[in-house]
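One structure is given here, and the rest of the page talks about it.
Excluded from the complex is one protein chain; the other protein chains are retained at their positions.
As written, the chain order gives the labels A, B, C, D, E, F and G, with residue 1 at the start of each chain.
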Amino acid sequence: MTRWTIYLSGEIHSDWRERIMRGAADAGLPVDFTTPVTDHAASDDCGVAILGAEDKGFWKDHKGAGVNAIRTRTLLRNADVVVVRFGDQYRQWNAAFDAGLASALGKQLIILHAADLTHALKEVDAAASAVAETPEQVVEVLRYVTGGE
Amino acid sequence: MTRWTIYLSGEIHSDWRERIMRGAADAGLPVDFTTPVTDHAASDDCGVAILGAEDKGFWKDHKGAGVNAIRTRTLLRNADVVVVRFGDQYRQWNAAFDAGLASALGKQLIILHAADLTHALKEVDAAASAVAETPEQVVEVLRYVTGGE
Amino acid sequence: MTRWTIYLSGEIHSDWRERIMRGAADAGLPVDFTTPVTDHAASDDCGVAILGAEDKGFWKDHKGAGVNAIRTRTLLRNADVVVVRFGDQYRQWNAAFDAGLASALGKQLIILHAADLTHALKEVDAAASAVAETPEQVVEVLRYVTGGE
Amino acid sequence: MTRWTIYLSGEIHSDWRERIMRGAADAGLPVDFTTPVTDHAASDDCGVAILGAEDKGFWKDHKGAGVNAIRTRTLLRNADVVVVRFGDQYRQWNAAFDAGLASALGKQLIILHAADLTHALKEVDAAASAVAETPEQVVEVLRYVTGGE
Amino acid sequence: MTRWTIYLSGEIHSDWRERIMRGAADAGLPVDFTTPVTDHAASDDCGVAILGAEDKGFWKDHKGAGVNAIRTRTLLRNADVVVVRFGDQYRQWNAAFDAGLASALGKQLIILHAADLTHALKEVDAAASAVAETPEQVVEVLRYVTGGE
Amino acid sequence: MTRWTIYLSGEIHSDWRERIMRGAADAGLPVDFTTPVTDHAASDDCGVAILGAEDKGFWKDHKGAGVNAIRTRTLLRNADVVVVRFGDQYRQWNAAFDAGLASALGKQLIILHAADLTHALKEVDAAASAVAETPEQVVEVLRYVTGGE
Amino acid sequence: MTRWTIYLSGEIHSDWRERIMRGAADAGLPVDFTTPVTDHAASDDCGVAILGAEDKGFWKDHKGAGVNAIRTRTLLRNADVVVVRFGDQYRQWNAAFDAGLASALGKQLIILHAADLTHALKEVDAAASAVAETPEQVVEVLRYVTGGE
Partner (left out) sequence: MTRWTIYLSGEIHSDWRERIMRGAADAGLPVDFTTPVTDHAASDDCGVAILGAEDKGFWKDHKGAGVNAIRTRTLLRNADVVVVRFGDQYRQWNAAFDAGLASALGKQLIILHAADLTHALKEVDAAASAVAETPEQVVEVLRYVTGGE
């Protein structure tokens, strides 16, 4: 295995993905990152924008969730390691859902969140191989596990 | 299949489980319900109460989550249908995590939540076979799918 | 294995299920049958009847298909043998879909259809262990495979 | 994942595959398409042409279906996303069968059909992540899910 | 686990099944045995007898093999332990095929054959947890593994 | 799920199994226990005793390990929860091997060992949902997870 | 999928593999072939030659079968299509065992044998997508399924 594929799931409102990607690039790690669509508006609208308008919010959301699932499920299944980030805003149930999927599929999970979310995330953290508080720690974990030293 | 096993995951702060169980009993449905531990304090403390105290909250939570997982993962794997309830309080990431597990394991999912959570739950709802707003609707779904008429 | 579970999928507009069930009962076969909801109107309306009305036909159908899937997927997964019947009316794509599911899940498949559908069903038939033209032949197959003589 | 593999199953009597392929090429999408044999006569005759003549139509069809299955099952299993097209002619049970296989294998499904087939396809559509009416919509979905923006 | 299910595959021309069943009954073992159809003529003819005559031997055999597979595959999948017997007559390729199936499905395999077949069966024996030369040894193995002493 | 099946793997030189079984019985827990053969001599000799003597120790051990695997693998696969005990004597590699099997099969794991083995067992413990130091703690975990309160 | 991997299992005493490989090369097919070790003496002796001599034929065979399994199981699992050839000499139980493995793993199977083995191979043939009598037919099948025309 010369390169690892890392799927970065979860929060889309802070720069955690960029910090991990930049850190990995700076360290020259043999990793390729995949991500969901992180443009919030595009992610919300993709269903109706492509497949036709809906009157009800429920079906607009349903269509969008389906289209996004084509991307996220496929990338998650093809990843070696899944990192899931929880921030302090929004409900982020899709992040926890992804963690459940990844766990059932036998993927190694790294959970990233601030210390004050520990109690709320205890079941998700318990399914993870590592729980980090900063993107830099995730980079260090990736450096260690891919570098072997 | 003469009886169905239904796992009731999620919120533990309202009487939705009782309403579903009572409704199913009143209708004479051929269903057996399983549930996580719904006593909040017991669920939080079980790890340290049984396996020894911890100084740090993180590890107290970790121990508790592990012990609870023995129950929840086993019951979820042995269920025919999984109902996941989301309320308006708390983060409920464990509920979304259970939904992800159930989906990856090929279980049929019913999601139960109020209409105002629709947007936040769109990815979870999209993985479900039915999305209900009231426990009585869940009873009706169970009546229909188990009764065949 | 003292009893076998047989799922009867497909056409709901002729009496083929009754003929198989009656034949099996008359022969005293150790089989339990499971079926989808065979009341056409109930099957079409269950989604909106239970979970709320829809303006668009697409979503009415979508809701109904979801609710029916809770029954059909669960019963299909729990069956030992799956019989799929194709008649000469309607498109019956759900029957062929069920056959694909059953095949991928490693279930033994028996396909039941009149001779004039042979060419159209060749891919489905090729995935089956037996192709019968009459319900009585299906009963005979069940008698042979469960009786061992 | 730098490239995606998309299997195009179903109808072979219109130019929908060409329109999707051309659209994807024009957009420079990182996708590779795989398809069943789309020459109707070759597909019907391949079994007896290669493996020897048959007197009965049933066995001619059976042989052909087997040979085609070597291609279709292998490509379907190796695909990331499966698109299934239903047209208004022929029974197309093999298309619905493929959709069932793909669903059970955990593949992301896109179903493509005209609006007037909605009711007949409701069970198949319910298993899909996206339902499109035109090949151009499929291209847009692929552009969105592979491009991430 | 109060009772074990043992599938007895292979040779149908000697009394090895009876000797194992009688030995297990005499020892009061908590085992239930399942078997293929052991009536050679019935097994050969079942396809055409039930589903219609064939002119070619190949298709007569094909139909019969399909019908028998409904029984054998289902029982094999539902067994805890699979015993496969090889005798000195006939090719018995179906016995070796069953052993391959059982091995891939994670079933525990016991192979039963005379010493002079050792070289020819080396690949099959290597996949087994026990290789016995007499039915009485198989009974002893079953007594030990089910009795726990 | 009215009763749980618990497989008790590992050390056979202390009374930990009896203490768990007695504790569960005293508490009236809805659990059924399964175990490997715990008679050390019988376990070592079963292969050659039943299937014929061997000159080399390697093959005597190989035969015995195979016969024991029929019991242990089958019971482990049929368990809901697997408890693995490590003592301070012997190498107990079979216990760690069982833990690896159980983990890959998605079974919930409880590891039982004294505190001084923590460092040596860190990889095994990390795969467990609970790590206990006494049989009484295991009983308490089983009481909690099966009783739901 | 630009290239297909074809595993050629079975008989090692005729030139069928060479004929298939040459035919595929002549036709420029996008296929890569993998094979077991086809040097009969090397295949028989590899276990004891590498891992140490054995007095008993049974263990010599056992060691050799194990070493060969490392190659054959790995290549079979990594193949897209499995061709199994049965000749008229020897028992060839390993070929039938491979067919069972391949079938349970969901691989597409092509069986190659002379017409006079039809009855003896009926269960194996029934699990195959194609049954050929000559290597040239296998090449034609590969040409058709990989070429798509």
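As a convention for this text, contacts are C-beta pairs under 8 Å (C-beta built on N, C-alpha and C of every residue); 3 or more make two chains touch, one makes a residue touch a chain.
Owing to the predicted nature of the structure, the values given are computational and were not obtained by experimental measurement.
Note that of F:F33, F:F86 or F:Y144, the residue touching the chain absent from this view is F:F86. Summary of contacts with the chain left out: across F:G23, F:G64 or F:P135, the touching residue is F:G64. Contact between chain F and the absent chain runs through residues 57-58, 61-62, 64-66, 68-69, 72, 86, 90-105, 115, 117-127, 131. For chain G, the residues in touch with the chain missing from this view are 5, 32, 34-39, 42, 46-47, 50-52, 63, 66-71, 73-75, 77-78. Where chain A meets the missing chain, the touching residues are 1-2, 4, 80-81, 106, 108, 110, 128-133, 137, 140-141, 144-146, 148-149.
One rule holds for everything that comes next: only the chains that are shown with their structure count from here on.
By residue number, over half of the touching pairs seen at A-D are also found at D-G, the match among D-G, C-D or E-G. Distance between chain B and chain D, defined via averaged C-alpha coordinates, is recorded as 37 Å. With centres set at the average Cα position, the gap from chain B to chain C is 30 Å.
The centroid of the Cα atoms in chain A and the matching centroid in chain B are 24 Å apart.
The residues of chain A that reach two or more other chains are 66, 68-69, 126, listed in rising order.
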